[in-house]
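The complex appears here without one of its protein chains, the remainder shown in place.
So, subunit A:
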Amino acid sequence: MGDWTAISGNLLYAAFFIYLIATFFFAGTIRDKKKGKSRVAGNIGITLAIIGFLTQIGYFITRWIASGHAPISNLFEYTTFFGMMLVFAFIVLYFIYRVDLLGLFALPIALLLIAFASMFPTEISPLVPSLQSHWLYIHVTTASLGQGILSVSFVAGLIFLISQVDQSKRSKHTVWLEFVIYVIAVTLAFIIVSSSFSAMNYEASFEAPIEGQQAEITYNMPAIVGPYQGELISEGSMSPFFQAPEWMRGEDAAKKFNTFLWALLGGIVLYWGTRLILRKRIAAAIQPLLNKKVNPELVDEVSYRAVAIGFPVFTLGALIFAMIWAQQAWDRFWGWDPKEVWALITFFFYAAYLHLRLSRGWQGMKSAWLAVGGFGIIMFNLIAVNLIISGLHSYA
């Protein structure tokens, strides 16, 4: 058993690095001066992406063997799988449209997702009774595939925006685009900060009242914000600058808030550091690199096509299969659980996207912004609903 777990872990590492190298090759395609002239870098890139994907499939299978159930049962496993589905969706759309730039943006997003996933407990965990069903495999994999395909829409939308937003003057578009980049920086900062402190084995313990009982809370990062009425009991740890407000109840609320603050601050450092070096907006710095390669109409169509393909898959997996399973496990196919509601919101949002595009001619910029918004909703459902809004789905 231990062997399979180790093999599976190594395969995931390998896949991660292969994706990373593939990204560099896709970056190399920017240097090909004229469209379609040299395909060498792109071909190597997509080959590596496929190898990486197969390696990650290897991780998936070996972990399945090790645990005896499909590894999609907690936040780490699900997010990793989501990254894998994003890569898969990218490969499919790459072969329809052959846009090299898609790889340059899709793979880093997948890398971020996988790295982000690794910040959560990675040990193999048992299935609670409600998860012991074949629908776990069917529902979760399909929903995740749908989200992966929809995410490619975001990737293409982002390429469209970076290459098309007028950077000569400050506008709503430039501000929001920088915000999107800042959010990506926050994710990166979260990964860097948590893995650094966990490598240092940092701990700071507090004693604080939880539901009327004194409880010990251990932070794995220096406390910027301490628990409400908490007292630092470990020696040599940094004392917090302020206390969490009273309404942040629950054992981990203040701890999560602290981690969030670290990520926000780290994001500011990363974002502004880069911006000061570049001396211009980040998107404005990337734009000239893309302009030669981007055919806006094509990128717009890729973004839309991803929604057209992903929407039915998402509906099937995240709503229909979900309802069938919920009917079996919880005696009702729909119960307005937060995760269900957010899946419905995602469905409504993309339905609106399709109506606006097909019937009101929203293309280009508007469509790209909607794709970004849709991805925001997907990530909110993945992260915020699991970590902040608790419900039946908070298995992680």
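Convention: a residue touches a chain if its C-beta (ideal position, glycine included) is under 8 Å from a C-beta of that chain, and two chains touch if they have at least 3 such contacts; residues count from 1.
The definition used in the following text is that contacts and distances are computed from a predicted model.
Asks: I want to check something: the complex is missing a chain, and I'd like its UniProt protein name from "Cytochrome c biogenesis protein ResB", "ABC transporter", "Heme exporter protein A" or "ATP synthase subunit c".
Replies: "Cytochrome c biogenesis protein ResB"
Asks: Among A:Asp100, A:Glu178 or A:Asp300, exactly one should touch the missing chain; which is it?
Replies: Reading the full complex, the residue touching the unseen chain is A:Asp300.
Asks: Which listed residue, A:Arg31, A:Arg170, A:Lys280 or A:His355, touches the chain dropped from view?
Replies: Spelled out, the listed residue whose C-beta touches the missing chain is A:His355.
Asks: Of A:Phe95, A:Phe242 or A:Trp336, which one is in contact with the hidden chain?
Replies: In the complete complex, the chain left out is touched by residue A:Trp336.
Asks: Counting contacts across the full complex, list the positions on subunit A that touch the omitted chain.
Replies: Touch with the absent chain occurs at residues 1, 5, 66-68, 97, 121, 123-126, 128-130, 132-133, 135, 160, 164, 246-247, 249, 296-298, 300-301, 304-305, 308-309, 311-312, 315-316, 320, 323, 327-333, 335-338, 341-342, 344-345, 348-349, 351-352, 355-356, 358-361, 363-365, 385, 389, 391.
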